[in-house]
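Attaching a single structure in structure tokens format; questions to follow.
The complex is shown incomplete by one protein chain, all other protein chains being positioned as in the whole.
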Amino acid sequence: MNWFYSTIQAILNGLLTGALYGLIAMGMALIFGVMRIVNFAHGAFLMLGMYATYVLFQTTGISPYYSFPLAGAVLFVIGYATYMGLLRPIRGQVDFMVILLTMGLALIITDGVQLIFGADYHQINIPLLSKNIRIGSQISINAPWLVSFAIAAVLAVALYFVVTHTMFGRAARAIAQNRYAAPLMGINVNRVQAISFGIGSAAAGIAGALLLPVFYLFPEVGNQFKLKSFVMVVLGGMGSIQGAAIAGLVLGVVESLTSLYWGNEWALAVDFVIFILVLSLKPSGIFGSQRA
Amino acid sequence: MKRWYFILAGIFFLLALLVPLVVESDYTLQILFRVFLFAAMGLAWNLVGGYTGQLSLGHAAYFGVGAYSLALFSKAGVSPWVSVLLGMALAVISAAVIGSVSFRLRGPYFALCTIAFAEVLRLTAKNLPNLTGGDVGVQVPLLFPHSSTKAFYISGVLLTLIVLALTAWIEHSRFGYYLLAIREDQDAALAVGVNTARYKLWILLISAALTAIGGALYSSLFLYIVPDQVLAMEISTEIAIVAMLGGAGTLIGPLVGSITLETASEIFKNFFKEANLLIYGVLIVVVVLFLPEGIVGTIANKLRLFKAAPTAPFATPEPPDPEEEAQRAVISE
Partner (left out) sequence: MKRFYLLFPCVLAMLIVWAGCHGGEGNTIKIGVVTSLTGKQAAFGQAHKNGYTIALDEINAKGGLLGKKVELDYYDDQSKPDQAVQGVSKLVDQDHVTIILGAYSSESTRAIVPVVTQKKIPLIIPTAVADNVVETGSPWVFRICAGAESFAAATLDFLKNNGDPKTLAIVSENTNFGQANSKSMTEAAKAAGLDLVDSESYQDSSPDYKSLLQRVKNKNPEVVYFASYLLDASTLMRQAEQVRLNPKYYTSAGTGFAAAEFPTPDKGAGKYAEYTFSVSQWLPSAKWKGSAEFDEKFFKLTGAHPAYHAIEAYAALVVAAAAIDGAKSAQSQALRDTLRQINLAETPFGPVKFDSRGQNLHPVLVTQVQEGKYKVVWPLDAAETKPIIPTPEWSKRQ
């Protein structure tokens, strides 16, 4: 049949999905870049963003495509508080104790949500969901994905702008470059790090909000995105925000093409294989410039 | 080592071995088996994670290789214990592959790489049902003919004893000092002539072989395995958590960690029912906040029982690595 059009469609689908992936990864990349923390609760934060948006939708009917900033705000606060309350006290510790703490946090959040909301799945239905844009007879784009692509793209550019052109961004980059010299330059390291953690978590929360209409909600929903984020952050070059965003798009396309040519069940495995290949051949990632 | 350490250890293990004389309940024996099995797994992990400072979050790969080797080779007609040996060999080969790729990386990169390898193995096992039974699962033969939980419990205790003895021996050998040097400052170790690549690999091979035995034992007790059970990231994290919370880099940390965590987990499950995971998460967070070097590490530090480097776990943050710092630049140059 027409593998040509199928491939084009798969690439398109991959880009649309990849935009969301990229947004999630950008959040994690920011956190890792500034603080060198691998946040195992990132998926849980995404899930919280989804639940917040869901509750808002159920009570007020506001579409996630309008209410996503709220999810971002909520997760910013949660992220900031998490950093200040839990991560800052153990900052001197070894990497893996920090990872361990984020794992414990993820358990608490996930089980907590299950206790409150139940383990049952939830879904929302908005009219936009059934709108498809057709190009010719072979290609179709599902409208909600296009909207989330647009929003994610705008946010990515905004984040890039914040990091490159604001005082905060400069401070964050300074800390990333040299954690010990930064305070000597008058940077309030704690506050900048907390804000970075907040922004990174907000990105996850917003991604959750955008994901809600096209996916479904359950306490463990964040897990798959967390693992993929690790892959993307490394792929893009540790700590590079634009790298993570591009890696997101790449991953989306790779998964989609793998599904088309090999089988959907292998998509995740291919993600990891690429991850391993990049780490062996160019550990600094696509956008990294040095050797590891 | 001081003589009375041996005596205390001897008494502990002797008591442990005598437990089956008193306890009849299969359930209790299964819990205790789990405690000792994860103690052994934690101790094996500790060799790589605690002493050498390489945070592996993919040990489930070796666990699963051991389990699946037992299941699949026996299905093909090989005797169960030979299958276990084959499992160890396969785990060593896997470790060689995984290590040669992952050890070129440091810190979190290494950890993520190990996760990736374990996940690839899990997904492969899941997606090839004709080979591995897929998610429908595969039967595992009994290693102890009379299906006695007591026999499994004893094997768990013996495995723990063996790994503990091995750890103690390594700790006081030159090899052990090389590992500690790698943990504390890999570049300095390299600069003074320690062959870091070789030793990291060797310790991983040893750790993998031991973990594979654990995987085989565990699967044989439950007689049936699926990939999401023995190759899951949850196994990797449980092994690592047991060691880290107990005290990575200490000799008996993983043992203490396993006893505490496994019994706590079972108690929570029975008391808190649906909230048990939440309480477990709280336990982890509390221990990290208040016992930053793990249970054994913190207590030992407080009581100043250990001399400086050899057994004291990490107390100082790693010095900044200029190359890595530059690479972490949020906007790459």
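By letter and in written order, the chains are A and B; residue numbering begins at 1 in each of them.
Please note the rule applied: contacts are C-beta pairs under 8 Å (C-beta built on N, C-alpha and C of every residue); 3 or more make two chains touch, one makes a residue touch a chain.
If you're wondering where the values come from, they're calculated on a predicted model, not measured in any experiment.
From the options A:166, A:190 or A:264, the residue with contact to the unseen chain in the full assembly is A:264. Across B:3, B:174 or B:273, the residue that sits in touch with the chain not pictured is B:273. Of the candidate positions A:74, A:87, A:103 or A:211, contact with the unshown chain belongs to A:211.
Of A:66, A:121, A:161 or A:180, it is A:121 that touches the chain left out of the display. With the whole complex as reference, residues 1, 3, 6, 9-10, 13, 17, 111, 114, 118-125, 129-130, 132, 140, 142, 211, 214-216, 218-221, 224, 255-257, 259-260, 263-265, 267-268 of chain A touch the missing chain. Summarising the interface, chain B meets the missing chain with residues 5, 8-9, 12, 19, 22-28, 30-32, 34-35, 126-127, 129, 134-137, 147, 149, 218, 222-226, 229, 252, 255-256, 259-260, 263-264, 266-267, 269, 273-274, 276-277, 295-296, 299-300, 305.
What we mean here is this: only the chains that are shown with their structure count from here on.
Mean C-alpha position of chain A lies 30 Å from that of chain B.
Of all residues in chain A, only 29-30, 32-34, 36, 38, 86, 89-90, 92-97, 99-101, 103-108, 110-112, 114-115, 163-164, 169, 172-173, 176-180, 227, 230-231, 234, 237-243, 263, 265-266, 268-269, 272-273, 275-276, 279-280, 283-284, 287-292 touch chain B in the complex they form. Residues of chain B touching chain A in their complex: 49, 55, 101-102, 104-109, 111-113, 115-117, 119-120, 123-124, 126-127, 233, 237, 240-241, 244-245, 248, 274-278, 280-285, 288-289, 292, 314, 316-318, 320, 323-333.
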